[in-house]
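A single structure is presented below for examination.
One protein chain omitted, others in place.
So, subunit A:
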């Protein structure tokens, strides 16, 4: 039956303008994307300045014999959001290189804002690694209870790549420094369909210590409650590169009885009209309802005196979208939707919480 339907649908001819129409739709959405990130003009000027010495490397990437000097990988990789704008200035230069199986991996800079470690790295290879190779090994922070992270890697010239790897630390205390291990045992080359085509095996091991940037912490303890659902902003930590909001949610029984998955995200703007983009660091809790979360946002505008935080609540009952629980022994337990829940979801905002920033 399935094959039959597939065969029948194959009979629908694909018009040649199909792809054009996809592009039109995407362009239309792109043109409506909100602009006006904080200090955009300044950021652009800084990029030009930072890359002035490296232009030759970019203009003739295939002719360059050395890894083009990229003054600020953070900024180079993040032309869109401005999230990493101030990272380079406050990061620690490491420049550690390991070579294995014809591939040189260099860890360039690292920075730790008290919550997340971000590491920039470059790869120089004797063979082509395709447009977007991927490293599947994550950063490991010693002594952390759990970690989340992300990575990106971009081609900058023939067989040359730069990237950022981040890892967020889950631990009860506020460490002044972290010891990071990054053991890479392979680099995957992806084909056009983004499937893994081959893997260059090797051994690139890095271990380093990064001190936390200066940070100013302020206890907030402000909350908003609606139908028994409580969201509390516990504290804010401001660093020269970012700020982190720590918050928690409490879910009453009547909501637990109806919804299997409850999560709260934060949207933040300030009294000067800046809207801050952020990255959730994940969360932990004694059960899946009463959770502590943290979310890192871009650098705070020094002129701002108030932050306006809008908690966004998402209720979800779903077989597919259930949560995954990371156990102490490293196994992952996938949440299944128990029978008593009816599939569906509901999204709404709570009342704003206003934070007065201490100066």
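We adopt the following convention: a contact is a pair of C-beta atoms (placed from the backbone, for glycine too) under 8 Å apart; a residue touches a chain by one contact, two chains touch by 3 or more; residues count from 1.
We take it that contacts and distances are computed from a predicted model.
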| request: Identify the UniProt protein name of the omitted chain, choosing among "Glutamyl-tRNA(Gln) amidotransferase subunit A", "ABC transporter ATP-binding protein", "Heavy metal translocating P-type ATPase" or "Sigma-70 family RNA polymerase sigma factor". | output: "Sigma-70 family RNA polymerase sigma factor"
| task | With the full complex in mind, choose from A:19, A:126, A:201 or A:272 the residue touching the hidden chain. | result | A:19
| remark: From A:32, A:227 or A:257, the answer for touching the chain not displayed is A:32
| query | When the complex is taken as a whole, what residues of subunit A touch the one chain not shown? | reply | 1-2, 4-6, 8-12, 14-15, 17-19, 21-30, 32-33, 80-81, 132, 134, 136, 150-152, 188, 190, 193-196, 314, 318-321, 342-344
